[in-house]
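Heads up, one of the protein chains got dropped from this complex, but the rest are sitting where they should.
First chain written, first letter: the chains are A, B and C, and each begins at residue 1.
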């Protein structure tokens, strides 16, 4: 029986913060080996990564195409690849591995267009490989608890949603000429690299997915007002949303809201109760049943549900954070691939990682928001 | 020199909670005497009020029209009237006192239509009387501090606004037949009495005014989606807003959001900083300057601004609440009338109570939201 | 049937903040008239108070002794007196009214010595008058809810108590010479006026009473370490406590803890649950039953107990603060006196205001803390 997996990385050089999070997340449960990579377009940086990770130099590749082909050709080739590079290369890189029948875990947003996204889904299906799009917050323990409570009907039918993802780090870009702009994540502000959206594409899409993951609800349509403040891509967005069940709500996404570092906050209101989750303090969940006091659920306690128990790593009150969310996604991802390799049946419960469908919904959402804003916040139908 | 004022009440019987808040707010500074009233359409209840407040029985009136005329005719007639009755009578009652040259403090929303509102303004001007519309949160000390910080330019130009007023108390009305509906404040749900809106008219209008008071910005237009859940008037509203300076934002107003009792939260984001005020913990103000730690301003401390100092009543850390907000509005209101009576000049600073213009903006806002929602959240221009 | 009471004040001139809180608190329910006073030793200030409150000049007295005698001699003399003057006069002033059979509501701490306190109790009993010592936090709605929950056994037996009252306002006194000291409340730092303790006497005593009120437990003994930082009276105190039921805990009282304005926090731990109340956000109560999520009780909701419902004034989410706590004490106090005047039986439930026994416990506590600290934190038995 196969017990561990080999994997490779596209992107994730030593200077890339999110690459390190992937590696550490993948290593938490001790079931993966990093054995190959195309870490950087810079040859020196790429080689240094290989050395640091003690890889066989032959498995440090100059291009992801080469990597996909050569790894596929090896007896001991990688079981999956993690793609963590700027958005404009997601589609091509993912495709390269899919056609070589290598499972793909790719950063969000999945790609530039809905057409590309659907093509990737088709390729995954044709080649019988799994595809994960890294909406990492769905890996968070208490997000899973929120999902389970809602699935169990504890808050009744969802009637209103209020969610936001606020950051302040681009506030100095407002009205700035290009040379003075904030350098951090500068590629995110370049349409050639980031795609049609900065703020909605980078963080707004997390709102959409986290809400969808918690509630099981798809968006029906959006009416969005994006603010560009003189820049090529959006820095701020206020979005009216309507779900398939008729519920309304707002999504607010911003990188110019002073006082907010990484403020993803999701509030789901139902006919029988409500749930609030605040990413910056992720180990608790506020749960209120109508007419009752708000209850502060604590990760790791006996009263939380099955899935939260299963993904718990530390005793209650010992904070888990971002790495653990990644680790939970990798755990489900790795276990699913192991089942495939061991010819075990995969159930829906095994697939507790964001699928390519989540990636497609994300691209639809981003596309609809940008289009709606161009039409002065006219409703755009998504589903 | 006149040092104290006599006033009367329309509404505010012994069972009306908000009437008692008016009386206590008016009495905080010891400069008013309640001497007349038309407290209730119920004769017995009206008389009992007169006895409880130890009024001359002749000054307990069966109708506000009679009260306005008779008080105007007395040498020692009331200086002002407080009108605290259901919305459908605001216009007529206010008019009765205005034409009799008695200053009017009226509950919000001011009246049913913009036309009525503008007529009341005209009457107030023609009769040289003051008019206050009781948007009580603008009396809160730290709301005044927020206003002063923004006026001083401390947060730069306002670029985004996120404000909400969430309550849960009508959640059981969803999908209910009339006889089973929540009884509390039942007149608010009756279009004949409440007007065209329940939720936006009762609490959404407070969002609009509190934001306007803090920022000095007028709304340019709104795109609103109101939810009725099978009832004649709205229970939930999600509103995209655009201000005259081009900034966008969202206002969310709801009476079906479980877990929220009286959740007015205002967050103003500027190019240099941001401010957050939470009504349920009103003695603090969160202030962040970009790139700096969030600072928790505490009412009553030496670092707060002039107006906050002037309206401070208790040492820092000793909570002030709703009564004190009313008391601050009454303080400004009474001092302004005293100046008029003593033939002193009224400056703009003296007028730190919500004026009839605030009342007109409120009616415009409510009207526009309802109209927008009928047109499936199309933008409706306000100013 | 008597429905309203006349009262007088000793102290409470226009510049005294706590005097105004008494007057407003007494007026909330509209059942008292201020008709007499000895507001200030300063003749002009005293007279101005009389004028401001529109009193008969004959009833504005130069001394509390005169006031007690003359009011007792009047047919329409005051029903009770509120004594709100520096500590060193509490004993004499209270005595003057007691012997004249006038009910006394006195500020805390009751007096300087346990002997004086017990004498006052004896005088009150002999003269058949009521005596209230104004431990105002026991008037707070959610403190009453805490008491009721504990009385009902909801948290089991009390096994540990952690309570504190922290302020920062005297931090600049540390190591200062007298002329540079913080002027605010300067009499509190003068042993002649304040008594044997500043910090424990002014605020530590509130910890003792609030805990006793909530739990019904008396202190058995204390081991205290007071810090004087070069001043004649204490500025900081850390106190080990033992209750009559054997439970231990700590009380921390300080006026030099930067970041704390008026930080009374009481946490009661029992075998079945725990309660936390934070004075600066007094409308909520954190309640946890073992193994369960912490619940945030909100004042005014349907799930709170009888006494909290009875003393509720505003809908949930509309903050009540310090004035309302005073108003609740005055309500119980006034209703009790009215019952006496109307020859109705007084039950224990009617006596929901801090009695002279509370005042005696306070003096014992302060005395024991100072004595213990002199003996390097040796245990001193109180009860």
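As a working rule, contacts are C-beta pairs under 8 Å (C-beta built on N, C-alpha and C of every residue); 3 or more make two chains touch, one makes a residue touch a chain.
What you see is a predicted model, and the numbers here were worked out from it, not measured in a lab.
Peer 1: May I ask which residue of C:294, C:316 or C:367 touches the chain that does not appear here?
Peer 2: Going through C:294, C:316 or C:367 one by one, C:294 is the residue touching the chain not shown.
Peer 1: Per the definition of touch given earlier, which of C:202, C:276 or C:352 contacts the omitted chain?
Peer 2: Of the listed residues, the one touching the omitted chain is C:276.
Peer 1: Going by the contact rule already stated, which one of A:167, A:253, A:308 or A:378 would touch the omitted chain in the full complex?
Peer 2: A:167
Peer 1: In the complete assembly, which of A:42, A:186, A:245 or A:281 touches the absent chain?
Peer 2: Considering the complete complex, A:281 is the one touching the chain left out.
Peer 1: Please pick, from C:3, C:122, C:180 or C:248, the residue that touches the omitted chain in the full complex.
Peer 2: C:248
Peer 1: If you put the missing chain back, which residues of chain A would it touch?
Peer 2: Considering the whole complex, chain A reaches the absent chain at 17, 20-21, 23-24, 27-28, 30, 52-53, 167, 260-263, 279-283, 298, 300-301, 313-324.
Peer 1: For the chain that got dropped from the picture, name the residues of chain C it touches.
Peer 2: Touch with the absent chain occurs at residues 155, 159-160, 162, 164, 168, 171-172, 174, 223, 225, 227, 229, 236, 238, 240, 242, 248-250, 252, 254, 256-260, 267, 269-274, 276, 286, 288-291, 294, 376-377, 379.
Peer 1: Footprint of the hidden chain on chain B, which residues?
Peer 2: For chain B, the residues touching the absent chain are 287, 291-298, 301-303.
Everything that follows uses one rule, which is that only the chains that are shown with their structure count from here on.
Peer 1: Which chain C residues reach two or more other chains?
Peer 2: 298, 301
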